[in-house]
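Pasting in a structure now, in structure tokens, and then I'll have a few things to ask.
Omission of a single protein chain aside, the complex is shown with its protein chains in their original locations.
The block that comes next holds chain A.
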């Protein structure tokens, strides 16, 4: 009984991730996807025009002056008010954006459609971490910490070695770890706190400033270098500032040439849709994939005794937990009611 367009609506309930290219405002991206989804919905065959009943009197030639009979004939006329050509079936659909990306950065951007926007807020309240890849260049300082800003200072960087850079990064990671311990508000002298810390599942309780839970040097070739960061509550501007501070610690200067988000909670770059795939069928497929992966993870977590079948599976789970440190949190979010059935 449901119209084909309503069926398409049901298929669109879910979260999916896209790859936002650099230089585009996130709002434009969201608007483009909303337009494409609406095109997909309105492309569904329109329903047959509704009929309405109109009563027409018999022609006056039949009715004589003295006759007492007067009949009305009912005619079924198409109701033009809902003619498919004259009416746009749907002109609005709620597409929500997860953690936003500014114009300069690129990477995974999570979007939700319809009812799943509630799940989006839950996901981000659960303190999931995000992975970034930062590309930096030594020897320059600008006003907005990125290479597009106005140049303020130029310095030499010949004295910088990989070793020194890694020492600076380790120092920064240490201070961030301390901040994490303070904001997580756990009593450090308990066994429970120790276990959480070992598993890497310590998280801040409530609001906190940006905290980096992981920091690593990927690639170093002066003047270019690449960092990988895992962080919470950050903004892209903050990450550019981090690079600037790294440069300052090394008695030189650095600017950020690119910020790329590679993971946003459970959404990795592997399944993110590139801009040629921002169409209705591809989005439906991505949502289907997300739903099936959610069902699979729900099954995994609700049967702890059964799933430790193969050693490789266990290892995989342990690796996942170590890398993301979010498995416990994800489990509680994924099984929560807000995600729906």
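Just a few scattered comments:
Note that in this section a residue touches a chain if its C-beta (ideal position, glycine included) is under 8 Å from a C-beta of that chain, and two chains touch if they have at least 3 such contacts; residues count from 1.
One rule holds for everything that comes next: contacts and distances are computed from a predicted model.
Choosing from "Transcription termination factor 3, mitochondrial", "ER membrane protein complex subunit 10", "Neutral alpha-glucosidase C isoform X2" or "Guanine nucleotide-binding protein subunit beta-5a", the protein name stored in UniProt for the chain missing from the display reads "Transcription termination factor 3, mitochondrial".
The hidden chain makes contact, of the residues A:5, A:106 or A:280, with A:106. From the set A:22, A:114, A:149 or A:200, the residue in touch with the chain omitted from the display is A:22, counting the whole complex. Across A:189, A:221 or A:276, the single residue that touches the chain missing here is A:276. Check A:52, A:164 or A:288 against the missing chain and you find that the one touching it is A:52.
Although one chain is not drawn, its touching partners on chain A can still be listed: residues 19, 21-24, 52, 56-57, 60, 63, 68-70, 72, 77, 79-83, 85-88, 106, 260, 269, 272, 274-276.
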